[in-house]
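The other protein chains are all here in position, but one chain of the complex has been omitted.
Naming follows writing order (A, B and C), and every chain is counted from residue 1.
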Amino acid sequence: MPATLIGNGYGKSAVRLVTVRRGPDVHELKDVTVAIHLEGDFLSAYTDGDNSQVLPTDTMKNTVYALAADHPIQEIEDFGLLLSDHFLRASPPAASARIEMTEHLWERLDPHAFRRAGGETRTAVVTRTRESVAVTAGIEDLVVMKTSKSAFEGFPRDRYTTLPETSDRLLATSVTATWKYAGSDLPFGDRWTEVRRRLLEAFMEHDSRSVQQTLYAMGEAALETADVEEIRLLSSTLGS
Amino acid sequence: MPATLIGNGYGKSAVRLVTVRRGPDVHELKDVTVAIHLEGDFLSAYTDGDNSQVLPTDTMKNTVYALAADHPIQEIEDFGLLLSDHFLRASPPAASARIEMTEHLWERLDPHAFRRAGGETRTAVVTRTRESVAVTAGIEDLVVMKTSKSAFEGFPRDRYTTLPETSDRLLATSVTATWKYAGSDLPFGDRWTEVRRRLLEAFMEHDSRSVQQTLYAMGEAALETADVEEIRLLSSTLGS
Amino acid sequence: MPATLIGNGYGKSAVRLVTVRRGPDVHELKDVTVAIHLEGDFLSAYTDGDNSQVLPTDTMKNTVYALAADHPIQEIEDFGLLLSDHFLRASPPAASARIEMTEHLWERLDPHAFRRAGGETRTAVVTRTRESVAVTAGIEDLVVMKTSKSAFEGFPRDRYTTLPETSDRLLATSVTATWKYAGSDLPFGDRWTEVRRRLLEAFMEHDSRSVQQTLYAMGEAALETADVEEIRLLSSTLGS
Partner (left out) sequence: MPATLIGNGYGKSAVRLVTVRRGPDVHELKDVTVAIHLEGDFLSAYTDGDNSQVLPTDTMKNTVYALAADHPIQEIEDFGLLLSDHFLRASPPAASARIEMTEHLWERLDPHAFRRAGGETRTAVVTRTRESVAVTAGIEDLVVMKTSKSAFEGFPRDRYTTLPETSDRLLATSVTATWKYAGSDLPFGDRWTEVRRRLLEAFMEHDSRSVQQTLYAMGEAALETADVEEIRLLSSTLGS
C-alpha cells in the first residue's frame, strides 16, 4: 500500500498551573499553561489496542502538578527541562518529549497582590432621549489575584457540599465595574483613573472573608470618587 | 450618602454537564451549560463577612451534577424548573433564583454515536513552486462522541496515576484531519465527501481500546479513498 | 556572525470571500477565507527597504476578489490552484506560493436561502421567586442568508450616506430569538422545534425590503406557536 498514516505521537495540552512561592516578605506568582507531546514507537497501541506502553494523558497532567509542587517554577524553560527529562524516563517507547509552555504575565500590585497584565478595557455608555442624557463608565476584565488575607469559612453545608473551609486561599477574579455619573460635563478621564485606583487599593488592602465581601468593599471605595452616583460590580471567578 | 452600591446577588456560571440516558437500544445525549444566579438579602455577607447564609458556588456546581444524575435531562426548561425550586429551598435569604441554560446540539450518527452540530469546516492548501504543485485538503473541528464500545485499560501505572481503568466510557473528541492528494486535477468535492464519510463510519463502528487506536482506524479507512496518498489526524479530547 | 534571522516570506491572511453563482433555478453559495503566503528571495526588501519586488498585501486581497469574480468558485482546491499560479507570475522573486483556504459550510434551505451549518444553540432561562415562575426559551446564533427577494431602497440620505440603493442584495444575518412561554408545564421540546421551523420558513418566504421588516415577519410567524406569549429578535448583520 503506497498510502501512509502519519502520527506516531500523542500528548496532553492545556494543563493550567498556578503556583505561589511564599517568601517571608513577598509572594512569587507563576501562571503557566503546559502542553506535553511524546513521539516514538507507539504503533502497537494504535494498531492492536495494546495500552501497556501508553502513559495516560491524565497521568501526564497529574505529573505536571506534582513536579511543580516539588520544584517551584522560577523560569518556565527550567521547568520544561525537568518535565521533558521525567517523561522520557516514564515512557520507554518515547524517542522524544516536547514541552510547550505559555506564561501568562501578572504585574505586582503589592507583596501579596497581582494584576494580570493586559486585556482590561475602558468602557462608556451614553444614553440620550429627547429630554435627558445619562453617562455611565466602566472597566471590563480587570483581573486580580491576592495570595494572602483571603478566607472562606462559616458557609452553610448541605449534602452536596464538598468544599473545605479555608482561612488562607488564592482569590483570583475578573472584575467588571460600571458606574453612573451625576452629570454629563465632567472630567471623565480623571474620574475613571480615580475609580480604577480605588478599586485596586481596596482589593489589595481588604481582609477578605468572601469574594462578595471584597467586591462590596471595592464598590464602597469607588463610591468615594466625586460625581460617581451608583456602581455595579460583577465578578467572574477564575478556575473551576 | 446618596450613592448606592448595586448588586444583591451572586451565582455560578459555566457549569458544563454532559449526560447520557442509556435505553435498551438507543442512547440519549444532552450537553448543557448551566448558570445559576440567586438574588436576595445577602447584605450581611457583603458588609460583615458573615458567610452563614452564603451557599457556596462550589455547592451549586455539585448540586447541578447530583440532580442531573437523579433526574436525567429531557428538556432543559424542565431541568431549570427543578434547579430553581431546589435553590430557593437551599438558600433561605434568596428571593429569586435564575437558571440560564445553553444546550449544545448534537446530531445522531447511530444509536450510540453523535456529531456536534456545526462548526466543522472544509480546508485546503495549495503549495506551488516554479516546478511543482501539491494539494492537501482537510476537515477541521469534526466533533464526535461515542457512548458505547469505548474502553481504556491496561495502561502503565506510576505514582502519579489516579485514572481508573474502564471498559465503558464516553469518548468525545474534536478531530482535525489533513490529507495529501496524488494529483492536482481531481474531483476534489467528491473525494472530500468520501473521506468525511469514511472517517465517521470508522468512528461509529470501532470497538475502541484507546483514542489513539480509534484515530488510527479512522485514518486507515480514509486512506481507502482514491487519490489520497497520506493522512494525518489530530485529536483534541474534550473535557478535562 | 553565527546567528541567523529566518523568514524569507510574507503574505495576507483572513481574506473573506462570499460568492453566489446564480443559476436559472438555483443559487450556489461559497463562503471561503483565504490566506496567501509567498516565499522567495525578498532579502533586499528586508535589508534595504527596496519595495520594488514586494507585491503589496492589499493587491493580494484585491486579486482574490477579482479572480473569484471572473472564475466562480466550485471547489476550493481549484480556486487555490488558480491563485497560486497567478501569484507566482505576479511576483518574480517568489519561489513558491502557498494558498490556504477554509470553507465555511452552509446548508441549503431552499433554492435561494441557506443556513450556516452549526454553532446554533438552544437556550432557556427559568426565573423563580417565592411566588411565581417564568420560563423563556431561545435560539442563539441561527445564521441565515438569502440570495434573492432582498432589497433596501427608499432610506433617508444625508451628507454621510454613501450606501447605494439596491433591489437585489445578499441578506446575511445571525439571529438570536428569545420568547416567553405562557406556562411552566408545557411540551417545551415540541414548542422550540416549531418556533425554529416558523422562523426559518418566514425568512425563506419573505420578500424583504429591509432586515428589520424581515425580522418582524419572522417574529409574527413564531408568535403563531401555541403557548408563546412574547418574542424578541436580535439580528447581527454579517460583513462590514
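In the analysis below, contacts are C-beta pairs under 8 Å (C-beta built on N, C-alpha and C of every residue); 3 or more make two chains touch, one makes a residue touch a chain.
All figures in this text were calculated on a predicted structure; none of them were measured in a lab.
Undergrad: Given that one chain is not shown, what are the shown chains it touches?
TA: In the entire complex, chains touched by the missing one are A, C.
Undergrad: Which of C:56, C:72, C:111 or C:187 sits in contact with the chain that's absent?
TA: Considering all chains, including the one not shown, the answer is C:56.
Undergrad: Touching the left-out chain: which of A:60, A:97 or A:145?
TA: Considering all chains, including the one not shown, the answer is A:97.
Undergrad: Sort through A:123, A:161, A:174 or A:237 and give me the one touching the missing partner chain.
TA: With A:123, A:161, A:174 or A:237 as choices, the missing chain is touched by A:123.
Undergrad: If the missing chain were put back, which residues of chain A would it touch?
TA: Against the left-out chain, chain A lists 74-78, 80-81, 83-85, 88, 95-105, 116-130, 133, 135, 137, 140, 181, 184, 186, 188-189.
Undergrad: Mind listing the chain C residues that contact the chain we can't see here?
TA: So the residues of chain C touching the missing chain come out as 1-7, 10, 13, 42, 45-59, 61-63, 66, 90, 152-158, 160-163, 208-213, 215-216, 219-220, 223, 228-234, 236-237, 240.
The definition used in the following text is that only the chains that are shown with their structure count from here on.
Undergrad: Between chain A and chain B, what distance separates the C-alpha centroids? Give it in angstrom.
TA: Distance between chain centres: 22 Å.
Undergrad: Which integer distance in Å separates the CA centroid of chain A from that of chain C?
TA: So the centroids are 33 Å from each other.
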